[in-house]
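One chain of protein is taken out of this complex; the other chains stay put.
Labels A, B and C are assigned to the chains in the order they are written; within every chain, residues are numbered from 1.
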């Protein structure tokens, strides 16, 4: 096993990995930029090294500096976390060259799975279903032929496209000719390239991802699925396991398909294989995320398997310590991402100082936080400051526990997504699992309409009482400033706001 | 289901029960004594009522006042927690008379299981093994006859006894005559009563307790065992599940035996049946605890079953929501009781103000706390302020996680058992599970011998730096006292200790 | 003492009478409410209060964000309330409150200025991009609120600005 691991990341995921290392008896090395000297991961690690100015490209993305620190500290491995260098093949290569183990998949798998085309071909070769269609540009004739082959409805897409431009849903052959003409012209105008390809149209698709663990001895297991249907700005905010639309049979099929892709790609480490599932519960391979995912804890909660520890063990050359038979999914888990964002103002970033912090506790509650009371959340990085993960015997209990825990969770000084999560859990559509991509907006809209909030009278009264408490008229209560005990003094200050002026 | 539940308790267990109620959509009513106006359970409950002065007999033990509050608040049930009125049959009766449901076993079962003699007889009638011997006074002749019947070694005990007085281990018949004479004389002298009884001597016994849940429809399940071998002053400090000495077969036998006793006693609700297990893994019924136990969370962690919620449901007349087949034990869990006590000074109480509090987080960690930063721990009640519960795939992982979490757990202003727990986890005897009742003392002794502590140089340096930071020589840094923002002001104070004088 | 509390544009008159240490009688009068409450108030650490009102228990966080402006969190519900004593309020009204200058482009988030599209004197149409701000990997584009002329540009590329800062003024 490794003696010392460098964590090339920050915030909650760095803390998460440090905790895993501590429980494995491995020393930890943190790195930090100028604005992160006071970050929690620096405090938790056994060693910490400065690596540059705030912008990520000058610090957390500096491969050379990170490798230098690893060498200087004598780290025998590096865990990249997620984001930053996690899916950077160049970094994996630099580690290899420096004789340091990269805790993740082999370089080749990162490169190949990073390419949509290669990943798709790999899946097809492995016999795993992909969305019927092409990824390559097609001529008009080829489009006609292919469309008939895969069957309507189809999607016509611009090769250079993005953001829905040049994209068209075609329900039958007679719409096709004029659609091709219009789409080519639109694509030409938008991207200067009129190449088109087609894909089968999947109705009411659900994104479902499958967690896998594969070791270097050719052993692999799947750990069940996660569903991440609630997103804002195409970024996940709530994830859960299991998915409401899977049963044992489909889960096993998708798990086996995920492993087939991994083996075909020569993959090892932890990984996530993404699928689309249509309304008839056909599934199609989409892509492989060659890293630890933000939402890995929901899988840990339902399986009891510590994914980070297994990932480290695999990198150290150990065999998987579980077989597929050992993997039992129990209950349900939901993760709530706590972002430093204002959910009621279009989720704009809300960096700043956390002036107050109370975290939930009790049964079935896990908090992976990267901050403490007094932390400054810098504006330079991802807005995630913590994750609340709850477990319940079933989805209903997890939801009720989530409500309870979110009520206990208080972050002051900055805006967070906590109030948003509460609205989601109170929303009937979330409870039934029937929500789509417009869900976030509709939750916020509905909230804005229902003005009446409980506790308004108490809020008014307490604001007035706070104002009264600080008025100089009562300042006579603080004559004793000579005390030497800092806590006593501190406590007195807190209790007598009147002395603040 | 109940609409409103009164919790006739305080500290962590009151908070635990409030959390369960919140997750079930039940309103909660707290009660508090003079010194508990600022307690966490008052803040967490939906309603709170004052019930009297600090001494428990004038507040938390006042049946009349508590019933009055329940009526006034319109509570339809009362949960007694543990301690205080939890095993008080009179209280159960008062609830019944007032038309309020007592969340616990029926009054009759409390009375009967509260009597050692009746409990033993009930177990025997149910065909559950008890320690061979008597509980009734015996004549010399009867002692001889009984001793031969159950076989040596035996224990000779004073009926009026306690604290080991008048107790004698007899290994063979020829020791018996003089031993009886001496024991009678000792008992006479100590208690004014020379009655003796005998019991089979169990060598190297282990205390193992079995958690059960029984509903009012005659359905019962056992949830596996707990072992609580580490005690100080005959009070538990560390508990775990599963026990290292049980296997599937013995667990099932003991679980079934526990249920037999419960059914024979007409018991329902949550309960714990205690057994002695000898070195040949024979088990003997000891007693029934007719309440929720402090250590119930370790069972919750390995089974995923919320014992408090089930207990409430049973009281509300619901059927058990699990069958025995649903109960799967997974992994291992350890609970560390955080007492306000000084482990290095004979565990003397350490009430006072908690000036700093940081609680652990991350995977496999649960904290049930009854305090917050700034809490005053009163001297009037039990010293338990929090429980740290960890879960791991096996005992080893639970131990490593416990070490990690205990390191993150900081309580300042009062002494706690946290450093003691760390010593226990680092002790080789705990890891192998081979420890006896002298373990606590030996851990403390060993610690006192090994003076050399890591980080001493840092500690010296930081004490000096703290002293320097507060010296008036640098007080020029705090000219700006006119700020209006309390947090800013607060932050500034904290950062500039120099201004405190 | 009597205070005027303002919440979402509505004023409420709040009278406080301290009955004993920590016990307040509170009278609230407003267009849509009239209430008398007795509160038992305890402060726990910085700015968390345990409040009992007619035996109902509330956990309340009260933080003064700016002078007289309070963030109040009651059992997870957030309220932004401005409170002044009657005298001050009257005074403020007389002096005229400081409002948002018409045509000011303000940011509600802190960030780094990554692009400035205009300079003083430029003519702009409503909706034209004026400034781009970046924070936490998200870019926000600020647009001209109306047709007009750029009267002032208060930031330049590379600047870091706080929430509430004025970026530019269109006239």
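Definition applied: a residue touches a chain if its C-beta (ideal position, glycine included) is under 8 Å from a C-beta of that chain, and two chains touch if they have at least 3 such contacts.
Here the structure is a predicted model, which means the values were calculated and not measured.
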item	value
Contacts of the hidden chain among displayed chains	A, B
Residue, one of A:5, A:35 or A:48, that touches the chain absent here	A:48
Contact residue for the chain not shown (choose from B:174, B:325 or B:457)	B:457
Sole residue of B:184, B:226 or B:422 that reaches the chain not shown, by the stated touch rule	B:422
Absent-chain contact - pick from B:14, B:406, B:424 or B:443	B:406
Those residues of subunit B which, in the complete complex, touch the missing chain	233, 340-342, 345, 348-352, 355-356, 358, 379-383, 406-407, 410, 412-413, 419, 422, 451, 453-468, 470-471, 494-495
Touch list for subunit A against the chain that is not drawn	30, 37-38, 42-49, 73, 372-375, 484-487, 490
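Just so we're on the same page, only the chains that are shown with their structure count from here on.
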item	value
Touch-based graph of the chains, sorted into line, ring, star, complete or other	complete
Innermost chain, where centres are averages of C-alpha coordinates	A
Centre-of-Cα separation between subunit C and subunit A, whole angstrom	32
Subunit C, residues touching no fewer than two other chains	45-47, 63-64
Subunit B, residues touching no fewer than two other chains	372, 374, 484, 486-487, 490
